[in-house]
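Of the protein chains in this complex, all but one are displayed in their positions.
Each chain carries a letter (A, B and C) given by its place in the written order, and its residues are counted from 1.
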């Protein structure tokens, strides 16, 4: 028999918030520092920061509908001995220089103040880009009996995309909140959303998702 | 300790050929048919077909260097009951209409004639987009003691990208053969290669990879 | 929230038949040969063969209740280059000697005649011991929307046990058909069932499972 459910089921959905950490989103975090110190890298930092209020609004909509919110965050040992990604490609040299990125126990690795997890909400630590890769995320979601994941956070082409792709591999219906995700540049962001929409996920605005959640009446 | 090896090691590499099947690349396969029948979809079919000679050349380079070639292919039951992707998004309706896509036992699911696997080469069947997702690919590669995967095939943003992302999750060094991959449109293709180069993989030409293989002297 | 469902739900169950292949169960298969040629190994071959009618009866009960039956089987390349287990421990030396074990394309790798899969039933090939390890089994089950797996086959401590343990890791409720499983000796078999019952799975007779299936009224 083919898959019974085609498309999202908001009454059985979870909101997955990806990497909304100081090191990605605060002006004094590692990406903020890099954007300022390396203008030639052309990092669109305001675009990244701009996701915060949208993600906040969507988290509130899930809580209001009594649907769960789960955070995933990139948190690594100081020496990156647990890293599941080629960090040297982005110029990270663990233990050298004056900036750390997403290191366990640092302020930079924490979720931004505006989006702190509430009592009872899960925070799943990941060592690579995707929320489902070598983490307990699938376990937590199966225990919740959800079948649909709404995803927002940063960045569109990397950790958000890997989380969407991983969700598909685990048989979830995936939705991406298009105004709740951002990238270091707008061009690859737009391309990724086009690919997502074509084959991986419904691409919807925060407002449209919130409306669908209210419609579930749960 | 941080990862000892940063960057590819061609002397311990494997060539992974992704989805070079009639349904993706032959004019009478399902994508070829769709490109012809739905011009409004603007599928750049010549771009896809154009990968064949490059992939062929790279496969020969691996064989000449005594390095392994592994094929992955998308092969599904006629009713898509084993599909690990939202096939309804691309208009596939199993068992209806006059075209099938990558169905077990059909000509469309076979590797194109120009690239037939040679005696002893593995063909790994996958049910979703990524070569590493729920398949024996990692097992086969660990048995070969490889640490570096060179990837080519179709399509750049979907099955090639998922295979690169999956390889990163399994701690391989990844290389993408830039003239050996293609997408249904050139814009998302270019964006994906930019993302790959930034964070996931070395992006190199077939000729440069072949030169590095000769340099391994194996 | 804790897991909502504690214990099996037969109305949403699947029957997983593990390694009921000629090489494990037919007198002329590899284990049958070994039992005969190496009496000092004390392989209880009649115990293994004795599972066939029980598995047959349970498969019929699932079909009668319109619940799915899925086969998993151990199938390897002649050179064992895709093997995900230390085959050298059991004296397998690929390509040497006059017996092969579970090799692709051979009679020994086929499901025994008494239990041939019916039209539309899945046969999932695995390269190691567990049905869930690096295979599409979870995908097939998620598409079926099952939450409970009933497992039978051979051998209790190895492929059956790994499949039960893998199902637990994937959040399924697991049931083991105690008269539908067997081992090369009865002592480790009994110990494994005790461990299974304590922590992993309900241990039930074929008749009791069949009665519960009739009770689902599906």
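The working rule: contacts are C-beta pairs under 8 Å (C-beta built on N, C-alpha and C of every residue); 3 or more make two chains touch, one makes a residue touch a chain.
Computed from a predicted structure; not experimentally measured.
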Which residue from B:90, B:111, B:144 or B:194 sits in contact with the chain not drawn here?
B:144
Hey, which chain B residues sit against the chain that's not shown?
1-5, 138-139, 142-145, 170-171
For chain A, enumerate the residues touching the unshown chain of the complex.
77, 79, 81-84, 120, 122, 127-128, 134-136, 138-140, 143-144
Touching the unshown chain, chain C contributes residues 1-3, 6-7, 79-81, 83-86, 88-90, 94, 128-130, 133-134, 157-158, 161-162, 165, 168-169, 171, 173-174, 187-188, 190-192, 194-195, 198-201
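Keep in mind that, in the parts below, only the chains that are shown with their structure count from here on.
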Rotation angle for the CA superposition of chain A on chain C, to the nearest 5°?
180
Centroid from C-alpha atoms only, then distance chain A to chain B, rounded to Å. What do you get?
27
With centres defined as the mean C-alpha position, give me the chain A-chain C separation in Å.
39
How many Å are there between the centre of chain B and the centre of chain C, using C-alpha atoms for each centre?
33
The positions of chain A in contact with two or more other chains are 1-3, 171
